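The complex appears here without one of its protein chains, the remainder shown in place.
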Amino acid sequence: MCLALPMRITAVDGALATIATAGLEQRASLMLVPEAKVGDYVLVHAGFAISVLDEAEANETLELLREISAFAADDGVEADDAG
Amino acid sequence: MTDGERVLLGHGSGGKLYRDLVKDVFVNAFANPVLERLDDAAALAPPRGRIAFTTDSHVVQPLRFAGGDIGRLAVAGTVNDLATAAARPLALAAAFIIEEGFPLADLRDLCASAATAAREAGVPIVTGDTKVVERAAADGLFITTTGVGEIVVSHELGSSSVRDGDAVILSGSIGDHAVAILAARGQFTFTADVRSDCAPLWGLVEAAVDAVRGAGGEEALRFLRDPTRGGLTTVLAELAEESGLGIEVEEAAIPVSPAVRSVCDLLGYDPLTLANEGKMVLIVAPEAADAVVAAVQKTKYGREARRIGFVTAAHPGRVALRTPFGTRRVLDMPVGELLPRIC
Partner (left out) sequence: MTQADELLRLAAALRAEARPDLTFMEVCGTHTMSIARYGLRELLPEGMRLVSGPGCPVCVTAMADLDRVVALARLPEVTLATFGDLIRVPASRTTLAAERASGADVRVVYSARDAVQIAADEPDREVVFAGIGFETTAPTIAASLLEARARGLANFSVLSMHKTMPLPLKALLDLGETPIGGFLLPGHVSVITGTACYEFLARDYGVAGVVAGFEPHDVLRALLRLVRQVTPAIEIEYGRAVRPEGNVVARRLMEQVFAPSDADWRGLGVIPGSGLALRPEYADADAAVRFPVRLEPPLEPAGCRCGEVLRGVTDPADCALFGARCTPEDPVGACMVSSEGACAARYRYGGIDD
């Protein structure tokens, strides 16, 4: 259950992280994953990170999600990554 | 009148203050000979062809957002409604309802933005009205624009002209306006690399009309509609229902920017139901489709135009979406307000 999106932590300020994915930046609480650090991919649900993902594993989800994007499919150009 | 000033109730009451406001802000911004006469009604020469006539009220909040503002939206919205009738915009009227206390500097900026959009579309704002209401009776500013245009084709555009086998063409990426508004509202705190697509599209439609003339005749252009509230899904679902034909579109062919995709994935929205203010759906006979796509791609707001599907006699009245995996599902009209979900 529940919508959760893999996003990358770009900054940490106490228990709050700045997280980003293609074209989107947000803040999320790290209270449920206190071990998370800058550079980690986390699964974000309702404003909270709930799990730290392995980078390769995170990329797998992002790839699957991007499959439907016409940008990736038509132009053969990688959609702008969270990097 | 200086920029530090605010709009007062007195500005709406028809006397000298009103006259000053009209000249200083509106005539100044929209500058054209008809408007400058400040007659109660603008006298216009009739066009040769049929007339298209439309009106729209604009109550968008916030008034400014990435990629546009209420001024630009007011002009583009009406120009685009005329464009769906294949009508060249001839003249616009703009009626302003302004909340007492609204900063004059902001009013000037928004009028300048409207004027820019109008100039781009080649249409003068020839008449208007101004009312000022008490504080809190309007959300800052409401604008109603009415437009008259000359229909440049002789045949009937519309759902009854659509035929089995026609191509469905979309002029570019969807969801940008809705996400830009969401971001500007700040209700869900995120920043997204998105700008509203708000733009006047007469040039795009004119290019499409020229293209069909060169590729089989005007009648190859069957139907035009801009996917505003309710998004692409609503335009297609209404068309299928009205025409009694089926429509099939390829999900992978529908352009969605990465940022819009991310916001939709995060909040649980479907990009196909999101509002756009600078996009057009064109239904075109198959023999003219390539020419139309090529012509629209050369226009400023149509660079990402592409064929996304076709009209079919199968599943009459319903729209099918083919997923990238080859499976299909029905596209149904969205219901009610746009709500984010956690599930």
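Labels A and B are assigned to the chains in the order they are written; within every chain, residues are numbered from 1.
What we mean here is this: contacts are C-beta pairs under 8 Å (C-beta built on N, C-alpha and C of every residue); 3 or more make two chains touch, one makes a residue touch a chain.
A quick note: this is a predicted structure, and the numbers were derived from the prediction, not measured.
Counted over the whole complex, the shown chains touched by the missing one are A, B. Residue-level contact of subunit B with the missing chain is found at 187-189, 267-268, 315, 318, 320, 323-330, 332, 335-337, 339-343.
Taking the whole complex into account, subunit A touches the unshown chain at residues 1-4, 29, 31-34, 43, 45-48, 50-51, 53-54, 57-58, 60-61, 63-65, 67.
Going forward, only the chains that are shown with their structure count from here on.
Centre-to-centre spacing of subunit A and subunit B amounts to 33 Å, using the average Cα coordinate of each chain. Put simply, subunit A touches subunit B in their complex at residues 1-3, 5, 21-27, 44-46, 65-71, 73-74, 79-80. Remark: subunit B residues 189-194, 251-263, 265-268, 306, 323-324, 341-343 touch subunit A in the complex.
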